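Below: one structure, written as structure tokens.
Every protein chain of the complex appears in place save one, which is left out.
After this line comes chain A, so read on.
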Amino acid sequence: MTHETYVIIAKTFGLIYLMVFFLIVVFQTYRPSRRASADHAAQSILTAEDRPCP
């Protein structure tokens, strides 16, 4: 592969996959249906019990 080929890949696919990945992460994280599980996760560490689940 020549330098030019690398540059073409970097400027097309490289750009696209990063942007697409970013959009997927934003969508997955901020979907309204995720709100409940995110809130649950945030609260999950605030438990007084200091023992593993049996």
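Operating definition for what follows: a residue touches a chain if its C-beta (ideal position, glycine included) is under 8 Å from a C-beta of that chain, and two chains touch if they have at least 3 such contacts; residues count from 1.
Note that in this section contacts and distances are computed from a predicted model.
One subunit of the complex is not drawn; among "Roadblock/LC7 domain-containing protein", "Propionyl-CoA carboxylase subunit beta", "Polar amino acid ABC transporter permease" or "cytochrome-c oxidase", its UniProt record names it "cytochrome-c oxidase". Although one chain is not drawn, its touching partners on chain A can still be listed: residues 18, 21-22, 25-26, 29-30, 34-35, 37-46, 50-54.
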